[in-house]
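In what follows, a structure is listed as structure tokens, so that the remarks can point back to it.
For this depiction, one protein chain was excluded, whereas all remaining protein chains were kept in their positions.
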Amino acid sequence: MTIDGYLEAFRREGRIVVVGASLAGLRAAEALRAEGFAGTLTLVGDEPHEPYDRPPLSKQVLLGKVPADHTRLPRVRPVDAQWRLGSAATGLDLAAKRVRLADGDVLDYDRLLITTGVRARPWPQELEAELDGVFVLRTQDDAVQLHHRLAAGPRRVLVIGAGFTGSEIASACRERDVPVTVAERGAAPLVGALGGVVGEVAAELQRAHGVDLRCGVQVTGLEGDSAGRVRTAHFSDGTAVACDVVVVALGATRNTEWLADSGLGAGPRGIACDAGCRAFDVRGIVTDDVFVAGDVARSPHPLFGYQFLSLEHWGNAVAQAEVAAHNMVSASAERRPHLWMPSFWSAQFGVNIKSVGVPPMADQIMVTQGSLAEQRFTAAYGFQGRVIAAVTFDQAKWLDFYERQIERAASFPPEFTTVDRRPEGRQPVAADFPDPSQPSHGPTVTLSGYSPTDRRVSFTPRRA
Amino acid sequence: MRLVVDLNRCQGYAQCAFLAPDVFTMHGDEALMYDPQADDSQREHVRRAADACPVKAITLDYADLDGAAEAGGSRDD
Partner (left out) sequence: MTSVALLRQVLDYANRPDPYPLYAELRRTPVVRDEAGPYLVSTYWAVKGLLHDPRISSDARNLTPEAAEATGQEQDPNLPPSFLRLDPPEHDRLRRLAMRPFGPPHTPRRVFEMHGELAGIVTGLIDGLRGRDAIDLVDDVSYPFPVTVICRILGVPREDETHFHEWADTIAAGLDPVGTPEERAAKMQDVQQARRDLAMYLAGLIEERRRSPRDDMLSALATEHGPDGQMSPVEMITTSVLLLIAGHETTVNLITNGMLTLLRHPDVLQRLRTEPALAGPLVEELLRFEPPVQMLPQRTTLAEIEVAGTVIPKGAAVYLMVASGNRDPQRFTDPDRFVPDRPDNQHLGFGHGLHSCFGAPLARLEAQLALTELVRRLDAPQLVEDPPPYRQNAVLRGPRHLPLTIGGIRD
């Protein structure tokens, strides 16, 4: 059969399995149908719930404005799929083109899309993690439990890790008038994602809203009472705080363990794929029947030195899912690259924080509009003399402009003046990112080297 | 009815919060919060909000759009 003939037959009656039934998986399935794929489509999800949206879980849901099970995603179109929900994938046989499920079933595919995403990194001390009152927040079920506890009026909540999720949780606590302590290993909240200069603004914001913010400390232990309920947290500076709810917000781990012996280029940093969303195998050879999208993917981006970026970004999941779906059912000449501009948002303490580009790559930052002190500003990030990212606090309407600057590799510091330029916008300063080799709560962009064929990347076979 | 807002697109014009204040609320000057599963009685307001969004950031379920019947009727799951 000719290649073209194969593709046509595949589009008509092929089998596609999508492992991962969250935002990326759903949007990919819809896009596959929109692209005209008429074959068998199976969606596998480890959670029992149909695809739901996660960003509201740390905001509206914790505030009690929206029930946790009310964030199911709207459907853009019918997907006519077999749903295998509540049944995690446990293995992949690349040669046989087969996915194994936890319930023992196997699913044969012609093409596979992996959108397994990430999960919350648990508290590393297992016994402490099992104490009653210790939570993570990633899933709908997590949100149900945590909201339930917040609604009961805890005496004090401890949030471990002041990344975006941790900060949003702290914000929700304060809005509910629940006392909250935030413990952050770095020098300031959001420091891994936005650097120290902006981190200081985030710290001010937290303190102004009554958060007991403790930076530069680690939680050394969680202590329970005789009934197994968490009671006290101990810090590396020798202090302790009494708390009856602890939320561990230490970033995420990629869901790739099920691929450990599959021969796919998958590891703790995600699954490496090319710009067309095709997965690499461990030899660094690109596969033609396994595709990746969303938080679990790691793909090279020409705007950012062809570094392999892992993006835990909502918009990336949507955009990459659509590209992957298109490429899965298209001939190679018609395939598209996934060249999404990294973008994210966070709402905390009544402030809308948005960013474009890759701030953690930057060495310098300059406040081009507004003022840090007023907590309303736009800052551009520079790397080796070009604009690489920008962040806004309540100034989202300007972000498009900076996105164009990044796309055009405009020079940094910007040579032009802008409206609302203040004295602090005259000089760039060090962006002040922590040493990336020590991820704390994890920035929302992970930079992880140049290419899987690069000699510095080594493959460690499964331990016997 | 289900909806989702692409908050990467959203620039805080607040048109939705004017037109459907029981579903969309501004949290501060720019941050938007919304009810992703709005009551069916809000459908007309939510549709007006989606139409008015200057950056078209609001996505509704196809079942809540006109022409849903032609697009394949009720949801398949």
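In order of appearance the chains are A and B, and numbering begins at 1 in each one.
The criterion applied here is as follows: a contact is a pair of C-beta atoms (placed from the backbone, for glycine too) under 8 Å apart; a residue touches a chain by one contact, two chains touch by 3 or more.
What you see is a predicted model, and the numbers here were worked out from it, not measured in a lab.
Mapped onto chain B, the interface with the missing chain covers residues 13-15, 17-21, 25-29, 44, 47-48, 51-52, 54-56, 66. For chain A, the list of residues touching the undisplayed chain reads 368-371, 374, 376, 378, 397-398, 400-401, 404, 416-420.
Everything that follows uses one rule, which is that only the chains that are shown with their structure count from here on.
If you average the Cα atoms of chain A and of chain B, the two centres end up 24 Å apart.
Contact residues on chain A toward chain B in their complex (touch as defined above): 50, 53, 55-56, 59-60, 63, 65-67, 70-81, 83, 313-315, 318, 343-345, 347, 350-352, 354, 394-397, 399. In the complex of the two chains, the chain B residues touching chain A come out as 2-4, 6-8, 10-12, 27-37, 59-64, 71-72, 75-77.
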